[in-house]
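Take a look at the following structure, please.
All protein chains of the complex are present and in place, except for one that has been dropped.
Showing subunit A:
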Amino acid sequence: MIQFDFEYYKPASIYEAVQLFQTLDSQGKQPIYYSGGTEIISLARINLLYTKAVIDIKDIPECNILRIQDNQLVLGACLPLTIIEDANHFPLLTKTLREIADHTNRNKITIGGNICGQIYYREAVLPFLLSDSQVVIAGIQGLKYVPIQQVFHQQLQLQKGEFLVQIITNENDLQLPFVSIKKRQQWDTGYPLVTVVAITKSSDNSSNSSTKQIHVAFSGMSPFPYRSEQIEEDLNQQNASVQHRVNLAITHLPEPILNDVEGSSEYRKFVLKNTLQHALTTLEAE
């Protein structure tokens, strides 16, 4: 049971939602946006989250869009994960989402709630970090469109009162070769020990010829998901063995590395090494 009381609002438009946030904030109610609510309820129950008002954004039409338009996939932030999986426009995303929690929970967990969540893993963001994607953010000044790389640093960098409305991905990036591998301490559902998501993408170099580059993003290693330029540079070294490249990449992991009951940091690195080797071998064989 959630021990404290909060007010519940369900605005029908973006404008109403941001106005409401300002008003409730000025009244000292520490409002929060509410999407799937799974994390809010879980954390509130054990007093790790407190608010006097929640703003449920699920009635906002823009947050429920799922369509391909003008060569872009548009996903509303309030779409439950299973709806996105069933539509399967972006197979890497489908595969990554299928490993989050379990099927029934994914009927309630939303893509925006996962990306904006406080719990470390936020695995839904990984495919977007690797692809040409932008986020649509609503605030008191209106909507802004920002490349996700610019605004996702460990977590989505939102100003007070802003919320995520949509994620838009270039259609060219939806069908790239990929691997998405999740290793857990045990069982087949729930949080990862290590998740590695990787794609190969052609990049034009200075001599105008195209080379294939591996892009990779991680969850579970640190208390945040990430993509690292240095690690990609290591993994894309020409003429070096897979083992050498992976060993080099492991020396450049961002700190801190999680060290908890799920797995020690040394064990996580060991599992990551094997997983990365597998990922590289698979992608380079294609």
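As a convention for this text, contacts are C-beta pairs under 8 Å (C-beta built on N, C-alpha and C of every residue); 3 or more make two chains touch, one makes a residue touch a chain; residues count from 1.
As a convention for this text, contacts and distances are computed from a predicted model.
K.L.:
Missing chain's UniProt protein name, "Protocatechuate 3,4-dioxygenase alpha subunit", "Acetolactate synthase small subunit", "(2Fe-2S)-binding protein" or "ABC-type quaternary amine transporter"?
P.N.:
Cross-referencing UniProt, the chain left out corresponds to "(2Fe-2S)-binding protein".
K.L.:
Which of A:Met1, A:Val261 or A:Ala285 touches the chain that is not shown?
P.N.:
A:Met1
K.L.:
Looking at A:Arg98, A:Lys144, A:Lys183 or A:His278, which makes contact with the chain not pictured?
P.N.:
A:Arg98
K.L.:
For the full complex, which residue in A:Ser42, A:Asn88 or A:Ser203 touches the chain that was left out?
P.N.:
A:Ser42
K.L.:
Spell out the interface residues on subunit A facing the chain that's missing from view.
P.N.:
For subunit A, the residues touching the absent chain are 1-2, 4-12, 16, 36-38, 41-42, 44-45, 53-54, 56, 58-59, 98, 101-105, 107-108, 188-190.
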